[in-house]
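Report on the structure given below.
All protein chains but one are shown in place.
After this line comes subunit A, so read on.
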Amino acid sequence: MPEQPPYEPERAIAGTGMGGQMDLAASEATTLEQPPPGGPGESGHEASAASGERPRSLWSDAWHDLRRNPVFIIAGLVILFLVLISVWPSLIASGNPLKCDLSRAQEGSRPGHPFGFDGQGCDVYTRTVYGARTSVLVGVLATLGVAVLGSVLGGLAGFFGGVPDSILSRITDVFFAIPVVLGGLVLLSVITSNTVWPVIGFIVLLGWPQISRIARGSVITVKQNDYVQAARALGASSSRLLLRHIAPNAVAPVIVVATIALGTYIALEATLSFLGVGLKPPSVSWGIDISAAAPYIRNAPHALLWPSGALAITVLAFIMLGDAVRDALDPKLR
């Protein structure tokens, strides 16, 4: 990812393709007056409706591609479903994930309990559904934290350069050198909190350098573009340059990496919980359930397979989504 080409704000003038540099002079003028492009989708209809008259932005172009990508549609639907049951698990699971009846331990599936029971007699279906909430919550919040912290630090370092940049780069090197699982075992084992915050905090702590590097590289590339130089020449302040001209054009690689990372963060949460240092009961998490069911694999494999399957599908969905977004934002890679 880091090697993204500069994104020209208003690429499309159809047909120009990659040779964009030539059009810079022309497009730059427009850029300066236009509001920064919005999120994907914002201009979808508009853009197509206006096709031919108005050039499509990078974002509307990407959205246009995405809508036609079956991988994106499938992943999107899965994620939509996950988000829905995270917000509202009782929609499809009426039970209480903490209510367990030991007399039914390890029993297989039966009407009303499609996934059977685990070693403690808890309903595997209910726990699997409720487990989505912590996974999605940890994944989304950790990604937000990583993206915000990483792009702010990386962006500033890239923009200003010099000594602060060197210092930050060395700090990221230090964090890169920390093995994630080992770091988790050491740092999280001293924390007794039962909430999701220590896990999120830990992921942000170890995850931001990745984004920071990408944001830094991206900002450095963008800031050399002529339209930035032009704005600077016109007397724009640093904050205006950063916010109006650089950030909107440098953010794409960050979004791509963050989307893919979201899936890995969910897997990381499950890993840490499996090792007993992530979330702790009574939190309901797939990692916890997988860990508890592992010793019973010979007698009650269903208690292990369902949460594992849910975890696998979720991680896959986010990674596929990230892939699709990358393809859309970076057509060069296709």
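Just so we're on the same page, a contact is a pair of C-beta atoms (placed from the backbone, for glycine too) under 8 Å apart; a residue touches a chain by one contact, two chains touch by 3 or more; residues count from 1.
Throughout what follows, contacts and distances are computed from a predicted model.
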item: Per UniProt record, name of the chain withheld from view ["BlaI/MecI/CopY family transcriptional regulator", "Aspartate carbamoyltransferase", "Pyruvate ferredoxin oxidoreductase" or "ABC transporter substrate-binding protein"]; value: "ABC transporter substrate-binding protein"
item: Touching the absent chain when the full complex is considered, from A:Val129, A:Ala292 or A:Ala328; value: A:Ala292
item: Residue touching the undisplayed chain, where the options are A:Val78, A:Ala105, A:Val180 or A:Leu205; value: A:Ala105
item: On subunit A, residues whose C-beta touches the chain left out of the figure; value: 96, 98-103, 105, 119-122, 189, 192, 194, 276, 280-282, 292, 294-296, 298-299
